[in-house]
Each structure stands twice: as C-alpha cells, then as structure tokens.
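For reference, the structure discussed in these notes is given below.
Only one protein chain is missing; all other protein chains are in place.
This part shows chain A:
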Amino acid sequence: MIRFDHVTKTYKAGTVALRDVSLEIGKGEFVFLVGPSGSGKTTMIRLLLREETPDQGRIWVAGREIGRLSSWRIPYLRRNIGCVFQDFRLLPTKTVYENVAFALEVIGRPRHVIQTQVPPVLELVGLAHKRDNLPHELSGGEQQRVAVARAFVNRPLVLLADEPTGNLDPATSQGIMKLLERINRTGTTVVVATHDAGIVDQMRRRVIELHRGELVRDQARGVYGIAT
C-alpha cells in the first residue's frame, strides 16, 4: 500500500529530514512511526500527502508513484488518504455534522450521498448525539473524534495520523486509539506517528523508528523504545 524506496528529503535550509529511507507497509497494516522530535515523522506524512516531494528516491501509494504525479492529480491522491493531526483542524464555524460533511461536499459528492454517509460515521465515532454542536462545545477527545470521522467518511485506503493523541490525556488517547483500531479492522491501512510510549507499548503493533532521518528499527509487534 505504501512503499518508500531510498527516499531522501532535504529542506531548503539544508536540514536532512529523511536519509535514504526504504520501507514497505502492506494493505490493512497498523503501523506506529516513532522517534525523537525532529527525526522526520511529520516529513514522512507530508511526503505521503504530496505536500512535499522527495529529493531522491521514489514513493508509492496504492500502486501509484506519487513523486511523478502531475499537480492536478494530487487532489485525487488525497481522496484516498485520510489524515488526522494533533491540532484537530476542524472548522470552528461549522457543526460536527457539517465538518464531516464538508469533506464530502468539497470533493463534489451529491447531497443524498452525504446524507447517507455522514450519520453512520458519526455513530462509529460515538458522536451521533452531538452532531449539531460546534467544535468549541466539545472536549479535546471529542474534537479529535470528529477529525477522525472526517478523515474516514470518504472510506480512504490509508489513514495517516500525526500525533493524534498529543493533546489528550491517557484515557482519552486510548479511546482514540481504539477508534483507529476499529477503522483498521475495516481494511484501512493506518499509520500513526507518535511520542506516546504508553500506547505503543500497550498495542504491540509494528513499530518503525526514525532517528535523525534514518530508519533505525522496523519491528513487528514492537514497543516504543528498546531500552525502556
């Protein structure tokens, strides 16, 4: 589903964010991306979204090499990828329902499709009863659930999460991770970049560790840090 082939990414300032990274993530896998701050996790996610392009090497998503994608095709790549961020990125003037519906609306889905697809996803994330609330009326955990619903409502092949629990307490974080697991069980490939050792250690999923832009560990049923 995802493949990095000797990918190097250097930012303008000269920072090497990724150095010769090769890896493969299969369809339906659940993968943690760990590493200290500045190790290149967010860069990997931005490359997958084609917000950045690699300097060397090639990247495939869903069988397509995305480095060669012409710019008008990028939106169609992103329709296959859902993403969730630490800061939720909800629209403050739209209700829960509207935030989720927005993701379908702006890719041109007709209204009846939106009306049938949004409620079950809100049900899935457990927010059906808050559909008409605005984001500021929700807790952080609830806001992140809305973000997950928005990322998933289009049934993407891949779901990327960049520190999805960064702003949440441990109990709420567990709830979000449960949700991501459920989504993963529907066959969606899930990649979670995180600092949250507790969660990684508890879930025992594949762990990919980056250090200063280099891939230093790729371990099935891994833990956050080998030393700890």
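As a working rule, a contact is a pair of C-beta atoms (placed from the backbone, for glycine too) under 8 Å apart; a residue touches a chain by one contact, two chains touch by 3 or more; residues count from 1.
One rule holds in what follows: contacts and distances are computed from a predicted model.
Asker: Just go with whichever of "Molybdopterin dehydrogenase", "Cell division protein FtsX", "Ectoine/hydroxyectoine ABC transporter permease subunit EhuD" or "Helix-turn-helix domain-containing protein" UniProt uses as the name of the absent chain.
Answerer: The UniProt record for the chain left out of view names it "Cell division protein FtsX".
Asker: Would you mind spotting which of A:Pro75, A:Pro120 or A:Pro170 touches the chain that isn't drawn?
Answerer: A:Pro75
Asker: For chain A, which residues touch the unseen chain?
Answerer: 49-51, 71-72, 74-79, 83, 89, 91-92, 102-103, 105-108, 110-111, 150, 154
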